[in-house]
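Below you'll find the structure, written out as structure tokens, and then a few comments.
Only one protein chain is missing; all other protein chains are in place.
Our next item is chain A:
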Amino acid sequence: MIICTKKMDYRFGTQCQFIQNQVMVNSEKERASLLCMKALANRGRLDTVSQQMASHPQYLESFLRTQHYILYMDGPLPQPYRHYIAIMAAARHHCRYLVSLHSAQFLRVGGDPLWLQGLEAAPPRLQHLDHINKVLAHQPWLTARSHIQALLKTGEQCWSLAELVQAVVLLAHCHSLCSFVFGSGSDSDSTPTPRVHHGTPPGYCLCDAANGNTAFSPPPAGPTEKAPRRRSLDSSCEVACLLEQIKKSQEEIKERKGDRLHSQTLLHADVEKEDEAVFSADPSRFVSDPEFGYQEFARREEDHFQVFRVQDYSWEDHGFSLVNRLYSDIGHLLDERFRSVASLPFPHSPDLKRAIWNYIHCIYGIRYDDYDYGEVNRLLERGLKLYIKAVACFPDARKTPLCPLSWAPVKASDKVHVNLLVMEARLQAELLYALRAITQYMIA
């Protein structure tokens, strides 16, 4: 009960903070509100995602434009397909918010309600997409030419290259949007009874992530102040190499996740009935192989997976040209998104920004020749790294509660900024892998 009230506080608090923020940046506020008005007029509602992004209006503009383009404008895929693909992508991360949003839109554009019963009810063509969806969502480096080939050459149910590219863009967009939704805590909007709390040990509290609003706590002091809650996590703090720490805590998270999964299965029975009510929003029906998840890339490196070198296949040189050729104009829109997120004024150093970006790409096995990865450890505090990794790789409210993520940003807009970086970097990473596979398919 206490947890719940606190949670309410937290949400109310951020809302206030958010509004204050908007008032403070007056000139930008108008632009933001104009954009919000537009979105409102377009869709009849203003989703929390847009609200969050409104603290960066110049980015919001290009985000909304891209989203509108891939969901509603010219493209080879019929509209119900697009929303269904979005549902599939969001379901991969168990993002109820996006699943219910797109389910509603799916029905609005005349989709067959039967499909919403689950993936098995969807046409086989969409079912074929499930594999690449799974891979892109969790281990994009596994994307291979053979996947593309299989999709393009399955006889009656085959995809055309243009359709596939749109589908891939949609998948990547929704996967990364899941990260943002998770990072910004918008998901809870649509979940009246968040299971997280049932499954969370009592020591954890959701308000942590937002506590930074109230007082600035310097990074080294942060953990000690809040030590009692995170004792279990911080016990491994002495290890010198931060990368090691990450790995370890990652394992810890996994362990705990295992526990939680266990407790969840127990609790699951209890909430089952409630779930019947929100039947339409339960994402697991759109997912096959739910156990498939992110695995440390570094560990697999010794196998046959090569590190992806940006110098050999970059968005600017290669990805853009390919995607723009197969799905016209999307290249420019995505390019604008990447540019605008890169040009967002970051109050800290630009190095930090680059470190965050490269760290996310590194998580996904994409390396920059011209970057010294020691810098990541120097610049990113551990909490931030954990936060980034959780948001990027495990944006699943069931498995990763936001509470142990100790990172406490100074301003709410900073958090949004980091979330945006995670989203865009992840989007680019998935696109790079998918597009490289398509390029390889085209060459062969």
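Going forward, a residue touches a chain if its C-beta (ideal position, glycine included) is under 8 Å from a C-beta of that chain, and two chains touch if they have at least 3 such contacts; residues count from 1.
Quick note on the criterion: contacts and distances are computed from a predicted model.
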Missing subunit (named according to UniProt) among the choices "COMM domain-containing protein 1", "COQ3 protein", "BBSome complex member BBS4 isoform X2" or "GATOR2 complex protein WDR24": "GATOR2 complex protein WDR24"
Residue in contact with the excluded chain [from A:120, A:289 or A:317]: A:317
Chain A residues touching the omitted chain (full complex): 309, 311-312, 316-318, 320-322, 325, 335, 368-370, 439, 442-443
